[in-house]
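With one protein chain held back, the other chains of the complex are shown just where they sit.
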Amino acid sequence: MYGYSPSNDDYLKRLRRIEGQVRGLQRMVEEDKYCIDILTQVSAVTNALQSVALGLMEDHLGHCVAAAIAEGGDTAAGKVREASDAIARLVRS
Amino acid sequence: MYGYSPSNDDYLKRLRRIEGQVRGLQRMVEEDKYCIDILTQVSAVTNALQSVALGLMEDHLGHCVAAAIAEGGDTAAGKVREASDAIARLVRS
Amino acid sequence: MYGYSPSNDDYLKRLRRIEGQVRGLQRMVEEDKYCIDILTQVSAVTNALQSVALGLMEDHLGHCVAAAIAEGGDTAAGKVREASDAIARLVRS
Partner (left out) sequence: MYGYSPSNDDYLKRLRRIEGQVRGLQRMVEEDKYCIDILTQVSAVTNALQSVALGLMEDHLGHCVAAAIAEGGDTAAGKVREASDAIARLVRS
């Protein structure tokens, strides 16, 4: 029952497309495609993954974190810190 | 009266250090220092700036966004969206 | 016959592992796993992809770009510009 549930199908669809892109990358390597074309495709996959991550983070803030804040108490502060740590991992990855 | 106020002095100190690092970069360029050494220093400044941004974002979530959520209503959803857009800019910068 | 050919098998192995991680992400979404755990895993996949990209770029510089420079002429400048554009896409993705 987490925040992203209503959009599960959308995330699944995007992750399946990303899986297809990663298989496409394997084919490009097997077929000795030009490095720069592979790199362009890697950047596209990275962007698609980050876009999924940003969507999940927005859902998480609007649902899990918001619910914890509405309840108040220590849980809220813990959720904000946990979300901030995840944002830091995204920014640095 | 925003979220980062209690830590204002800390952020100011860090931004002054970053300003000093940027002046250091100017000196390196003026003195024709080795490109890779300049690039290493640019990465250090970028990391320092991102670290300030991550601190500001955590304060923002824990204060402004939390206050909006506690109040409830449309403002809360607007604040979550606004924060998510800022996170996206950080991740993509 | 591009620069990454000798390491093809290594890249393929890493891309297959990344494909497995992306399928793992799909399972996490299907099983309604906690958003933060999914986000942690997305960051891991992004890092793995970037690591592949950095390896490909190093091979590319050491082989294709180096060969173009050794030949000299306009091709060399074109290859440097093309590699720089790919680096910019990586940095901004």
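We just call them A, B and C in the order they show up, numbering each chain from 1.
One rule holds for everything that comes next: a contact is a pair of C-beta atoms (placed from the backbone, for glycine too) under 8 Å apart; a residue touches a chain by one contact, two chains touch by 3 or more.
Quick caveat, the model's predicted, so the values are computed rather than measured.
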Please identify, in ascending order, the residues of subunit C that touch the omitted chain? 50, 53-54, 57-58, 61-62, 65-66, 69-70, 72, 76-77, 80-81, 83-84, 87-88, 90-92
For the chain that got dropped from the picture, name the residues of subunit B it touches. 1-5, 8, 11-12, 15-16, 18-19, 22-23, 25-26, 29-30, 32-36, 38-40, 42-47, 49-50, 52-53, 56-57, 59-60, 64, 82-83, 86, 89-90, 93
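The criterion applied here is as follows: only the chains that are shown with their structure count from here on.
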For subunit A versus subunit B, what separation do you get between their C-alpha means, in angstrom? 21
Averaging only over C-alpha atoms, locate the centres of subunit A and subunit C and give their separation in whole Å. 18
Measuring from the mean C-alpha position of subunit B to the mean C-alpha position of subunit C, what distance in angstrom results? 28
Two or more other chains touching the same residue: where does that happen in subunit B? 92
